[in-house]
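For this depiction, one protein chain was excluded, whereas all remaining protein chains were kept in their positions.
Presenting chain A:
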């Protein structure tokens, strides 16, 4: 199947909110990461986790990645 055909078949009207939420979670996680001085584990690790693991990545960062000190 051609790429354009596949794209046309995707029901964008229905799934755009999910993509938007995904994007917001990633952006917020990165904003927080850029402000924070201490994380549990190396920062670069969290960059990849947030970027590559969908949904669960940012949640992991928010719950166990941050350190308040």
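FYI, a contact is a pair of C-beta atoms (placed from the backbone, for glycine too) under 8 Å apart; a residue touches a chain by one contact, two chains touch by 3 or more; residues count from 1.
Methods note: contacts and distances are computed from a predicted model.
For the chain that does not appear here, its UniProt entry gives the protein name "ABC-2 type transport system permease protein", which is one of "Ion-translocating oxidoreductase complex subunit D", "Molybdopterin synthase catalytic subunit", "Dihydroorotase" or "ABC-2 type transport system permease protein".
Remark: the residues of chain A touching the chain excluded from display are 11, 14-15, 17-18, 21-22, 24-25, 28-29, 31-32, 55, 58-59, 62-64, 66, 68-69.
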